[in-house]
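Excluded from the complex is one protein chain; the other protein chains are retained at their positions.
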Amino acid sequence: MPNYSWPPMDKRRVMGKRLNRLDGVAKSSGRAKYNSDLNPPGLLHAVILSSPHAHCKITSIDTSAAEKMPGVTAVRVIKPAGTELNWQGTEIAVVAANTESQARDAVKAIKIDYEVLPHLVKEGDLKAAGSRARAAGEQVTGDPDKAFQEAEVVSEGYYAIPVITHCCLEPHGQVVQWGPEDKIEYHPSTQSVSDIASDLGSQIKVPAAKIHVHMEYMGGGFGSKFPSDLWGREAAFLSRDSGGRPVKLFLDRQQELLIGGNRPSVYGNIKIGAKKDGTITAWQSQTWASGGLGGGGLSADLFPYVFRKVEHRRVNHTAVSLNMGSARAWRAPNHPQVSYLTCSALEDLAAKLNMDTLDFYLKNVGLTARPETYKDQLMKAAALIDWKKNAHLRGDKTPGPIKRGLGIGVCTWGGLGHDSACRTTIHPDGSIEVEIGTQDLGTATRTMIAMVAAETFGLQVTEIVVKLGDNGLPKSGASGGSTTIGGVTVSTHKSTINALGKLFDLIAPLMNTTPDQLEAIDGRIQKKGDPSKAMTWKQAAQKLGTQTISEEGKNVSREAAKDGLITQGASGVQIAMVAVDTDTGVVKMEKMVAVQDCGLVVNPKTAESQVYGAMILSCCSALMEERVTDSQTGKVLNGDMEFYKLAGISDIGEMVVQMDITPENDARGVIGLGEPPTIAGIAAIANAVANAIGVRVPMVPLTPNRVLAALGKANEKRMA
Amino acid sequence: MSSPNDEIKKKRKSAFSRRGFLQGLGAGTGVVGSGLLGVAEEAEAQSTIPVAGPGVVTITLDINGQQMKASVEPRETLLDTLRNQLNLTGAKRVCDRGTCGACTVMVAGKVVYGCTVLAIDVQGKKIHTIEGLMQGPRPHPITTAFVNNEAQQCGYCTPGFVMATKGFLDRNPDPSYDQVKKGLGGNLCRCGTYVGVRKAVLEAAKEMKNA
Partner (left out) sequence: MKTFEYANPKTLKEATALLASNQWGQAEVLAGGTDLISMMKEELVTPKRVVNLKNIAELGGIRKSGGAVHVGATVTLDELASSKDVRDSFPSLVQAALGITSPQIRNMGSVGGDLCQRPRCWYFRNGFGLLGMKDGKSLIPNGENRYHAIFGGGPAYFVSASSLGPALIALGAKVKLVSSAGAREVDVAKFFLSPQTAEAREVDLKPNEILSEIIIPASKNRNATYEVRHKDALDWPLVTASVSVAMNGAKVSNAKIVLGHVAPTPWSAVKAEAAINGKSITEESAEAAGAAAIDGAQPLSQNDYKLQLVKVAVKRALLAAAATKA
């Protein structure tokens, strides 16, 4: 069996380098074609009619006028009369027409009557949820009641984080064409190129083998773009019903915010017991949340986060069913909320103890699964933010309205790698084709694959042709849970090693040596360590004559860790520095630092980019984002990008990322980075604000009204 | 070849009559604020005023130095015309309400939101889209700077940011870091690429000055 281990850290020529992403020019020049950009001949545009009510029953629906509208080729009723609809935005009918305007006009011409039913669209007040709240059980470890009695200090607090949406910039949708013999051309915006055909196929009763999926680029998914969804099915049927013309159906912005996915809220009362020296002895959390109609929302046993080994714990959770669109996986499902609640409660305890929060965390690292790692990362992050100079106990005593503070958040995540197959082909002209049915969500997956391949062959990344985004390629898993890089680097690595091995088998006799004595380096194949006995890569490939070498390599998720190429368990610490104008309640994120490990870092440049992005997402969630619902009407009031607020470029302060690249971490193997750095930032910012102004603002986002209320400069009105 | 205005006038004859208009507006309620202009004068004034639509009219747009024809209803936005008719899909439709900047293009040398401009409204104006930045195979220095500085992830907001940067640097060729932060306040990114964008804009400024 070939040696599949990664080349030693100091011998790598491509991996570990700060390379630009390969599709950068295509994206930054506007040439990159996303599936929402496709304009195939004969294209029809489809528009969805969605429910204006949070809860209603359709009493009648009449599409006859819509069917007669100019340009309309097909109208489909998704929810017939009599159907109960459980959230605003539910898809009721769909229209295809020659132009988008015609489709919109036709949707407006559908006559529909509703019986409006009672709704619940807010979960902040658990009592008001009544029978819509369902206890999800309680877990007790040790004897928390006794531990709280014996605790020298007990700190209690209420914390909340609302539902936010994915708000992918490219909305959910696809272009799809139902061709002759049920052959389907399917071009979705998806995180699951290899698997989505089965999903669509089962919905439209067409074998997956007849469905060709293709996607070169995609405009953001964040966990919300795995299934083919109802709109995939309907677009396919519209195409079929329109004589096989291609149909483009993408959600509009309001629909994207209503039904394109969201992250559950979490509300909770937390009580912590501790010794005077800061040692945590007891934990109790009572939380509730909603992820839509199904309730759900949280794995309560994630509490307490990271600092898990508290001996005496009681955690319980209640799921609230709302008349709202369903939650979907949102980068690091559960973790950002749980990190925020946990770290907020921890720092409130530290404040009660009058303890430096860094000391407090260090005191308790023994409660984590990786004490040495967290200790090290806390110290590194503290150095980056100049903790000694900038830290103070809770409440900035500097005169004037501007108060500064520091706050800490921590993260943990798994990783490993999904199932992935890769095929590498060496052509006689020396060109190399790496084929893999994965997708690049913007995480630079394409570039990582090319880097791994280039490393094997001793070539430049630009000499590798990466083909991805197509289900005709070797199957690779969906991109979720930070498993992509683990999967694709292993499958690429193995398939390139296998292909190179075949070439060595061919070349070795010609060079009067054995394959195991050859190496590929700097565009040559040579006897190990002897450049004088070499041929160029091209010369070597020419020896193939008319043949090609084509070899597969696989990552099998269950066995992946055994090879030592990839692993799981990423840790990180983030510290935020904020400035709060205590006269206006306006919070500015001035600086944020992150120390993040992710094992072997394939490309520090794009890895850092992931962390920067994740920290900025955290800023949005900590300071700006929330879905605002109205109890009186059941409506989402901010289904737009004006009042659904995202941070702009000037809202972001200085950011420092330190990838924790050490020989020890490198030796662990590759770990995914999509999720881990999105977790700790909300906690860090919320804690920094508490540290600055001396009081806890119980709910994020930390908007001026909430900050002023916490400061006693406005009446507290919970806007949950 | 006829000018856009000729096209509009031609269309006007079929698509518009004063009589129909007044009926449509419920003329029975009388003329508001009558006095200076009698009905006859009003009609005379109107007869010279180009009116187009509401049906499809042919327009010519000056895009990236090329005259491009499109058939649009007056309600069609510039963005939808670029994307759906002219296959210029660099500008993206994201918020579709003039907030996020993904649709940024330049009209008469200034950056605007393509989703909030009517196509019919920009006839005769010089329109520049991101496709025009790339002259031949050579990327524009702004594009290169975005690549060098990892100023993109999923890339869906990126063309808008590149165009916003073009508009910004045209007016601020030697910007400070703070000016860069303030100068791109009309664009949003969801992946969080702002750190890279800020570096990219500064690098592009330097490159363009030295070019």
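Just so it is clear, A and B label the chains in written order, and each chain counts residues from 1 on its own.
Rule of thumb we're sticking to: contacts are C-beta pairs under 8 Å (C-beta built on N, C-alpha and C of every residue); 3 or more make two chains touch, one makes a residue touch a chain.
Everything quoted here is computed from the prediction, not taken from an experiment.
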Relative to the complete complex, which of the depicted chains are touched by the chain excluded from display? A, B
Of the residues A:K33, A:R132 or A:K713, which one touches the chain left out of the display? A:K713
Listed residues B:A70, B:M134 or B:A164, member touching the removed chain: B:A164
On chain A, residues whose C-beta touches the chain left out of the figure: 52, 101, 104, 108, 583-586, 588, 624, 628-633, 635, 637-638, 640, 642-643, 645, 647-651, 703-705, 708-709, 713-715, 717, 719
Could you pull out which residues of chain B are in touch with the chain that's been left out? 8, 15-16, 21-22, 24-27, 29-37, 41-42, 45-46, 48-55, 73-75, 77, 96-99, 101, 104, 110-113, 115-118, 120-121, 164, 167-168, 182-186, 188
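Keep in mind that, in the parts below, only the chains that are shown with their structure count from here on.
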Starting from the mean Cα coordinates of chain A and chain B, work out the distance between those two points in Å. 33
Using the touch definition from the top, list the residues of chain A that touch chain B in their complex. 20-21, 23-25, 27-34, 36-37, 39, 45, 99-101, 167-170, 217-220, 222, 252-253, 441-444, 605-606, 608-610, 612-617, 620, 640-642, 646-650, 652, 655
Within their complex, chain B touches chain A through residues 73, 75-76, 80, 83-84, 87, 89-97, 99-100, 102, 129-131, 133-134, 139-140, 142-144, 146-148, 150-159, 162, 180-182, 184-185, 187-198
